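In this view, the complex is presented without one of its protein chains, the others remaining in place.
Let's turn to chain A:
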Amino acid sequence: MTLGLINANPVVHAKKERIARPEFDLHSSTDDSVDPLDIYDFVRDIRDPEHPYSLEQLSVLSEESITVDEKLGRILITFTPTVQHCSMATVIGLCLRVKLMRCFPPHFKVDINVAPGSLADEDSVNKQLNDKERVAAALENPNLRQLVDECLQSNEL
């Protein structure tokens, strides 16, 4: 864990106004259709590992971050780390994965990538984030697990 913040002065955006949406009850949905905006609602408030702001407020995520291919049963999330040399990118990726594992039917395959061009070691981070054995092992690390749990505990302020 680095002592200094990677990005000491993040740009913080106002929270986007939320349009009231019918409550998405995963367990009662009779069909398999998944709206990307429903997924976005689950992840937008995940807290950044370094700053007391949500991933949405830091523009790490936006509505455009989520694409769903219902035919293939796939969800793709693309997120944008705040700086090019962000060592928190893998942590953010893990938070997204854990949140989705908790909220979504397991038959959906989830791919998580950083936005192209947003990170210096983009390929290597993407590879780690999508290697499920590496993800599983990382989540067995108690320190990392605790950090992820803290980021996921965020509530709407």
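One rule holds in what follows: a contact is a pair of C-beta atoms (placed from the backbone, for glycine too) under 8 Å apart; a residue touches a chain by one contact, two chains touch by 3 or more; residues count from 1.
One rule holds in what follows: contacts and distances are computed from a predicted model.
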Protein name, per the UniProt record, of whichever chain is missing from view ("Probable cytosolic iron-sulfur protein assembly protein CIAO1 homolog", "Exosome complex component RRP4", "REPS2 protein" or "AP-1 complex subunit gamma"): "Probable cytosolic iron-sulfur protein assembly protein CIAO1 homolog"
Sole residue of A:His13, A:His85 or A:Lys109 that reaches the chain not shown, by the stated touch rule: A:Lys109
Hidden partner chain, touching residue among A:Asp35, A:Glu63 or A:Asp131: A:Asp131
Footprint left on chain A by the chain that the document does not show: 72, 106-107, 109, 127, 131-134, 136-137, 140
